[in-house]
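Here's the structure, in structure tokens; my notes come after.
All protein chains but one are shown in place.
Here is subunit A:
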Amino acid sequence: RRPAVPVSAAVAAAPDGAMSNGVYVPPAANGDVKPVVSSTPLVDFLMQLEDYTPTIPDAVTGYYLNRAGFEASDPRIIRLISLAAQKFISDIANDALQHCKMKGTASGSSRSKSKDKKYTLTMEDLTPALAEYGINVKKPHYFT
């Protein structure tokens, strides 16, 4: 389920086929690869990020980044990373919700209320959702 995202790194060299902002675009384009002509995609998004506070506090994200050796110069970078992590978890949660709904309505229960409104995230829903991302978890049901 890895999306085929084109890499648009700011490359210094500019051989022919390069756009005006220095990004190299290969001239022969087959169907899969979609050349991205914009600059680093999130630059302007980063500007909007100044007033937006993601759910994860900056201190917490900064703490984990520092433990990994990442010294953040710009606080907006930290917000970007925390947003990315949030989105990661949200995607997994949405997939798990889909699984949960599928299990509920697949057996053809009453349509009056499309399954009860209470969805509980269980490991049985989470495991196949994570398996699509390539993460295999095996949790024991009980501990002896």
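Before moving on, here are some points about what is shown:
The definition used in the following text is that a contact is a pair of C-beta atoms (placed from the backbone, for glycine too) under 8 Å apart; a residue touches a chain by one contact, two chains touch by 3 or more; residues count from 1.
We take it that contacts and distances are computed from a predicted model.
UniProt lists the omitted chain of the complex under the protein name "Transcription initiation factor TFIID subunit 8" (options: "Cytochrome c oxidase subunit NDUFA4", "Transcription initiation factor TFIID subunit 8", "Phosphatidylinositol glycan anchor biosynthesis class T" or "Serine/threonine-protein phosphatase 2A 55 kDa regulatory subunit B"). Taking the complete complex into account, residues 2-3, 5, 7-10, 40-43, 45-46, 48-49, 52-61, 63-73, 77, 80-90, 92-94, 96-97, 100, 117-123, 125-126, 130, 133, 135, 137, 139 of subunit A touch the chain not shown.
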